[in-house]
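Note that one protein chain is taken out, while the other chains of the complex remain in position.
Order of writing sets the chain letters: A and B. Residues in each chain are counted from 1.
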Amino acid sequence: MPAPISMPKLGMSMQEGRVVAWPIEIGGRVERGETLLVIESEKAEVEIEATASGFLRHVYVPVDETVPCGALLAALTDTPDEPFDADAFRKSNDLPEAPRPASEAAGATRAEPLRDADVQRGPRRPIAPAARARARELGLDAEAVPGSGPGGRVTREDVEAFAARRKGRRPVAPGVALDVPHQGEGDPVLLLPGFGTDVSAFARQAPVLGESFRVLGVNPRGIAVSDAPAEDAYDVATMAADALRCFEGRAHVIGASLGAAAAIELALASPERVRSLVLITPFSTATPRLLAVLDAWIATAREARPATLAAALLPWLFGDATLADPRARERIARGLAEIAARAPVATLERQAAGLRRWSGTRERDLARIEAPTLIVAADADLLVPDAERIARAIPGATLVVAPDAGHAVALEAPELVSEAILAHLRRV
Amino acid sequence: MSRLLSTGQAINEALAIAMETDPDVILLGEDLVGGGTREVEGTDEMGGVLGTTKGLEKRFPGRVLDTPISEMGILGTAVGAAATGLRPVAELMFMDFLGVCLDPLLNQAAKLRYMFGGKARVPLTVRTVCGAGMRAAAQHSQSLYWMTAGIPGLKTVIPSNPAEAKGLLLAAIRDDDPVVFCEAKGVLMQRGEVPEGDFTIAIGRANVVRTGADVTLVGFGATVSVALAAADALAKEGTHAEVIDLRSVAPLDEETILSSLEKTGRLVVVDESTPRCSIASDVAALCVDRGFDFLNAPVRRITAPHSPVPFAAILEDAFRPDAARVIAAVREMG
Partner (left out) sequence: MCPEPIPTGVALSRERLLEAYRTMRRIRSFEEKLQELVLAGKMAGFLHLYVGEEAVATGVCMHLDSRDWVTSTHRGHGHCIAKGVGVAGMMAELFGRATGLCKGKGGSMHIADMDHGMLGANGIVGAGIPLATGAALTAKVKRSGGVGVAFFGDGASNQGQFHESLNMAQNWKLPALYVVENNGWGEFTPTGFVVPVADIAERARSYAMNALIADGMDFFDVFEKAAEAIARARRGDGPTLLECKTYRFSGHYVGDTLAYRSKEEAEHWKQRRDPLERFEHRVVEAGLLSSDALRSADGEVAAQIASAVAAAEAAPLPDPTSVTSDVYVNG
């Protein structure tokens, strides 16, 4: 029976070998233990001994050729002239053709590796894995949940509180429910927060008013747990219409900045529902500076953490006296960061678009406002310079100016603002 | 009935029970008897460097073998004896000495059963002292259980108090696999209530030693008391910590850790070894890998620094994880 001679594997690293010599002529006899062939592997020549005696019948691999380990090199037969079919013997004893890796096969294209630029980057608010999982279970978007943990991290508890608050929301339009926290009993008082903020911007006023009134804070579309329908813009008129559905009868309507714009719309559209009006740092036409600050606000919110956004906003929203006091500054910045964390970038963009559309549309209508109106202005307000002009334009409006305060006057001069509002409501 | 015993006394009691109940149990190691009791009147045996084997040779003559200072010979011989029918308890005086005798553990005890296709068993127990706290400095203080825990085929247990030491040691000796039994110095210095009689504590199951809903503190060996002290302080602040004693670092009771994490959402693991490739890192990886959706805060590892164990008291105290660091980590979790 013919015996195959294959390229031996000498040591772990040997993959292939070169035939250096066949010392036995074809047809010649080799004794077991005699050198049958010489190969070169990894730069060393090695004599390979025959493991059995026989005749070198056929050589498949000539001198100087390199083949992989295991490849058929030659055939040895017991006798010099027994029948032998070289091709058939090769088929049954040589290595199979190595299959090519699929990636090299014709026509196959390799998937391009993902480039860094394809991956969404930029800081997101930290959300604990447990919070994400719980939000998933409750069918909520964890990104929309305000975080109470270190660095504004959203925790599982935050998600649960968020879900609980959503339960008490008030439907204002088909598929839209708003978060309307309330406190106190009595005649309704509506609180409408400004751009990018929620009703906690009135945190210092609400408890004071709650002692005598039923205070309803309206978190507008896209803020806190209010629904955020995917619209191009949250128009000021829509904000007003939404607010109208949050109370019965007549209400005192208090708005700050963009919230004041909504209050103006409400007073003009449904005067019978407005008992009185309080406009805190209002505007009727946005200045280029206000618009530029909104752009900066949005850009920063997109790129940075809430604390960074708060730090960037601070000089635009507060007066020198506050900025000069490091402790007050730090406390206010922390509060502002928490507020900012509750306003997703998409909401900021939609509110800004609504604000731009509204700006300048009501200059002539201010005079039509019938409700008794209080204007609260701040003498260091960098964003809204025309509060006094609005006070003059609205018939019978009274004006209170907070000294040394900036645009966020309700946060910066809370007692003054609370007292002015209470005095106004009592007067009505 | 239970009495107040030191961990060393509890270990001595467990060894005596093991030897009494099984004639195949032998002890071998350096100075297990020690001294000239057998030769010179008026001298007393040492019973080991910490006295844990005192009196056993008198009760069980011929079964407590004083060896030369030849750690590789001790462990290698013990592996051979274990594979051929004895149930040896070998003592490696300090775990740092693994450096001179790793082969019998790494390549023999751990692998014989596997290499032989399940046809061998190596019921060997290696008792060894580990950990800082006795001013023993860098070569007599290291906590190397992470190393043995990483070797498939070995089990590694580490009791947290005297009663645990007794029950776990009896379980280790009666286990048919090689078990490394770590005696942390911080635990050896403790005294506690120890039940009388023969009892074992299952290897591979962690013990919830205190329940709480706000945060999970995982400890083992000497760090269980650190975690308990932290839990006491946190309770005064209104934070209720659950404390888990791993008991066995290999196998690791993953389910007990994960179900506690599921409940609390927060986990701190306290490990007196150095941080790289540690049990602490292993537990943290488990939480991220299998408990990701339970995490309400980052997992925190409180370990020794990445340094050898220092000598001076002030340095060694700074090296060892303490309750204050655990408390601070929990507070930072919010």
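Basically, a contact is a pair of C-beta atoms (placed from the backbone, for glycine too) under 8 Å apart; a residue touches a chain by one contact, two chains touch by 3 or more.
Small disclaimer: the values here were computed from a predicted structure and weren't measured.
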From the list A:Gly28, A:Gly70, A:Pro207 or A:Pro395, pick the residue that touches the absent chain.
A:Gly70
Residue, one of B:Lys119, B:Lys236 or B:His306, that touches the chain absent here
B:Lys119
Hidden partner interface residues of chain B, rising order:
24, 26, 62-63, 65, 67-68, 70, 72-86, 88, 100, 103-104, 107-108, 111-121, 152-153, 155, 175-177, 204, 251
Touch list for chain A against the chain that is not drawn:
4, 6, 8-12, 14, 44, 46, 48, 51-52, 69-70
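Methods note: only the chains that are shown with their structure count from here on.
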Can you give the whole-Å distance between the Cα centres of chain A and chain B?
45
Footprint of chain B on chain A - complex, ascending
128-133, 148-150, 153, 155-157
Any idea which chain B residues touch chain A in the complex?
265, 292-297, 332-334
